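Of the protein chains in this complex, one is absent; all others appear in place.
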Amino acid sequence: MSFTDFCDVFASAHEDGFNRIIRHISMQRPSLFHYGTPSFVKNPKLLCCGIGEVHPEVIKRGNPLVTVMPYLPIPGYPGDAGLEFNFSLNRLEIDFFPTNVFELPSELNNKLGEQSFALRAVVCGGIACPDSRILKEFVIYPEPYRPDFKGNSTRDNPSFSVSINPPKRGLPFTEKGLQCFELELYVVLKFVREDYNGEPVLGIELQNLELVDIKPDGLENSMECYMRTTLKLGILPQLRVAFNALAFEIGDFISIVPTPISTNVPFNPSVDNDTVSVFLTLETP
Amino acid sequence: MFNKSLFRTFGADTQQINSSVMIAHPLSKGQFKGIVFRNDKQVGEFYINSYADVTATQADIDMASFEKEPQDKCGCTASSHQYQVKPDGYVFFFSSTGTDGFHVELYAEEQKPVYNTRQLLKGDIVVSMLMRPGAYEIIGTDNKCILTVNEPEDKNDYQQHLSRAVTLSLNEKGFSSKEVTVVPGQGLVISLETDSNILVKLLKAAPHKEQDRVPRWTK
Partner (left out) sequence: MSHITLAANERAFNKLVDRARDYFHPSTSGSGSFGPFSVSYNAGVKLGSGSIDLQSDNSVRIDEMDIIYDPLNVTFGIDIPTITIGGFCIIPSFWGCILRAPKITLFDANPDISVPINFDGIFQSEISGAFRIIPKFYNNPAKGTLTDHDAHDLNVANEWQFYLDPIWLDIDIIDIADTAGNLIQSITDGIIDSLLGWAPGWARAIVKAILSPVIALIRAALDIGDDIQEWLSNLFGVSLGLFDFVVTAVADYFASKYPIFQFETPFKILDGNGSLIPILIPIGDVGVNVTDTEMVITSNIA
């Protein structure tokens, strides 16, 4: 059987190649994988997970290694300081159906379903915890509560508040105070055809997600819930592509569009045999 | 490239040498200097020696070649035109290309004029080659003759006609024939047995024959 039995142009990428691409991306755009507050941007060596190998061009052109994040606000604190933190996606890998690059945890049934693919990453990060001496220095004491049992005072007593002020600076910390953790994250995804106002679109559907071995279970479930919600509501809807707009140019002279789904081409793209494949048809002028 | 002057000259005049008329002059022994004029303006000079050791029976002097050279107005450089001919050999004055209006004066030693192509002498030979068909009058001193230039009926013989000249002589009594006929381009040789210039004058051009036409389209 030929690659192009049911299309004009066929392109596929094997998961081994895809994982090499991920490695090249992590070397050439490390800021996609590492996030932190200004202290970590300034000194990436402080990151919980090291940055690893960086492409010389990144250094030469002064590209950032870490994406800057806002300070973590402290509820009820009336000052302008916040906590510093960092996190990284480390050792990101992809596995196209069938499962063979890495094992899926039992919570994900150990193996991929047809047309699915999985991402595995080690999420490592931590909050820079200031020591007690620093905390003491930064405490801001409001007017103490003065009970008015006799009802003589004409002044209002301040009410208790846990309001959040956006922090403008970080609380000083020492390397020792950096509380790092590592979580193993598995995400199972699938390309899907969806409908958007009657128009076919290509999207990515989250099939499952697992953070490994966080205790208690309720915490694990809560964190997974938060990540799942973020992916489903925040990230994946933005990754949809109008199918009819998927026209590619090869060398500015050959226009190709995705081959329509049919019995011969039931999935496009298709995830199978450890590869992702795209079937394309010449666009007739 | 065609020598088109041959087709634009309708006659000949020995006083104005051109492609259609040449003059041969027998040269006696001695050293001579020749001055070439065009339209009465000196355009060059040459030297010709005639002595016994020379075997050449004729020296051809092409007037047109002087026209092509840069003028040496002061006469500072020696002329490159040096000729030799045996005594009683001929010096031939002619113009090979389109330029016309030449005449030549010959001088012996000490600037003594000995010959001028505008005053032909007994023994000179005039050669004329005319292209335009028609009736001409050949005029010598007090004598005339009719020359007809005719297209040959049979063009296949044309090359043969061109290879041989028609001859005529002129003496005090007149031309040896009253009428001569040549084909266009054929030589007419007039031997002068008396001093006389020659003028060949077009009387009437032959009417132009329309070539047989084969129309590309007919109704």
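Before moving on, here are some points about what is shown:
Read from first to last, the chains carry the letters A and B; within each, the first residue is number 1.
Keep this in mind: a residue touches a chain if its C-beta (ideal position, glycine included) is under 8 Å from a C-beta of that chain, and two chains touch if they have at least 3 such contacts.
Computed from a prediction, not measured in an experiment: that's the story for all the values here.
Touch with the chain that is not drawn comes from one residue among B:Gln16, B:Ser50 or B:Thr97, which is B:Thr97. In the complete assembly, the contact with the undisplayed chain comes from B:Ala165, out of B:Ile35, B:Val54, B:Val114 or B:Ala165.
Considering the full assembly, A:Phe10 is the residue among A:Phe10, A:Phe102 or A:Phe191 that touches the omitted chain. Contact between subunit B and the absent chain runs through residues 1-4, 6-7, 19, 22, 24, 57-58, 60, 62, 90, 92, 94, 96-97, 125, 127, 129, 131-133, 151-152, 155-156, 158-159, 162-165, 184-187, 189, 205-206, 208-209, 211.
Although one chain is not shown, part of subunit A still touches it, namely residues 2-5, 7-14, 16-18, 20-21, 24-25, 28-29, 31, 55-58, 60-63, 250-251, 253-254, 256, 274-275, 282.
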